[in-house]
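Some notes on the structure that comes next.
Of the protein chains in this complex, one is absent; all others appear in place.
What follows is chain A.
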Amino acid sequence: MSTFWIAVIGSSALAFGIKLAGASVPKSFLSNLRILRINTLIPVALLTALIAVNTFADKTQLVLDHRALGIAAAVTLLIAKAPFPVVVVGAAITSALAYRYI
């Protein structure tokens, strides 16, 4: 089985397992403040790492290319309070232009 299929099926199965477990786990689990704090911070850590790697890495090499300009555009748009789709499309257009002309 290919990497793609393993990733698709494995992640889907675990995602559903977690969702279903949420409805069955005893409620006292939720009162552990440390687990709650860490749980809200995990997405921040992982999303930031994903942004960094998907912008500045090519496999195991650090690179500075058209994607960096795309992300700079996304940051600018977010600061300007642009809606979600505008941010993504703005980043894509900026990156595509940089790819073509720089």
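Please note the rule applied: a contact is a pair of C-beta atoms (placed from the backbone, for glycine too) under 8 Å apart; a residue touches a chain by one contact, two chains touch by 3 or more; residues count from 1.
To be clear about the criterion, contacts and distances are computed from a predicted model.
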Of the candidate names "tRNA threonylcarbamoyladenosine biosynthesis protein TsaE", "Branched-chain amino acid ABC transporter permease", "2Fe-2S ferredoxin-type domain-containing protein" or "N(6)-L-threonylcarbamoyladenine synthase", which one corresponds to the UniProt protein name of the undepicted chain?
-> "Branched-chain amino acid ABC transporter permease"
In terms of residues, what is the contact footprint of the unshown chain on chain A?
-> 3-8, 10-12, 14-16, 18-23, 25, 27, 29-30, 33-34, 36-57, 59-62, 66-67, 69-71, 73-75, 78, 83-85, 87-97, 99-100
